[in-house]
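A single protein chain has been removed from this complex, and every other one stays in its place.
Right after this comes subunit A.
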């Protein structure tokens, strides 16, 4: 902690040339009535049924009644939080900008800051995944990749060589999913994969896998030259990657080949919830919500077009969605 502050302060001073009296990292989040309507970026359901959502200004809110009532809990930072994951009903982790990492041991009631680093090169963490009780992986901007092997106490940054682009640089890692203890997949921003005969750079959406618990990562071939924002795995091991401008691809062979799904929307997709074998939901920019069943595809947008960032199904029929307009509770049958 001390070392981090020592490092962070001169940096801030360097760039602003002024004394920092109150900045985001030193102040706890403000408990605010409208936090429930603020920008919320991820939501997670615990086995107990508790919902935890995180977002801007260090907002973390809990709901114990499937998303009807929410209460904000104290958080020691005002950084924008982008993702949350839980190992079990008690142990959880939230990550965000300035490489903020927060841990909880009481189901989200209280949070401790275990990592924080101001970096203009790699400013943000975008996703986090518990592999097991000890091992946790967090990924973020410009190839940021942090791993902990002591349950989140200490963190080590790694460079994922296998995912560098044509010039040796990295694009943003937006999403990481564990399939088995050793087999994980990742999706991210488009990267420059080469130069064509006319000298123009060509790019490709990032999808990747590791088969050895993160020791080595390999890119998967993708049919899209834009960006992916997320990746999901279903019970059959099918991979779903989705991203900018209504792009969704499904692979039944662990990413060797992909089938593009035609969805008539130009909205980007931010999150997906697989409800069962035949039904899934995608949410994204413009407040889009795609509900796919075996026989139908239903696409609707929020009336005010506020973006939707994450979705979780709390029962057969009810979704809790978070995003630019705060939390929403939606019924699929009444969609």
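FYI, a contact is a pair of C-beta atoms (placed from the backbone, for glycine too) under 8 Å apart; a residue touches a chain by one contact, two chains touch by 3 or more; residues count from 1.
The working rule: contacts and distances are computed from a predicted model.
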Chain not present in the shown complex, as UniProt names it (candidates "MMPL family transporter", "Peptide/nickel transport system ATP-binding protein", "Hydantoinase/oxoprolinase family protein" or "RNA polymerase sigma-70 factor, ECF subfamily"): "MMPL family transporter"
Candidate in contact with the missing chain, chosen from A:91, A:135, A:178 or A:270: A:270
Full-complex contact with the absent chain, from A:82, A:114 or A:148: A:82
Option touching the unshown chain, where A:90, A:211, A:245 or A:279 are the choices: A:245
Residue ranges of subunit A at the interface with the undisplayed chain: 12, 15-16, 18-24, 30, 32-34, 39, 41, 56-57, 78, 80, 82, 97-98, 118, 120, 123-124, 126, 174, 189, 225-227, 229, 244-245, 268, 270, 285-286, 304-305, 307, 309, 323-324
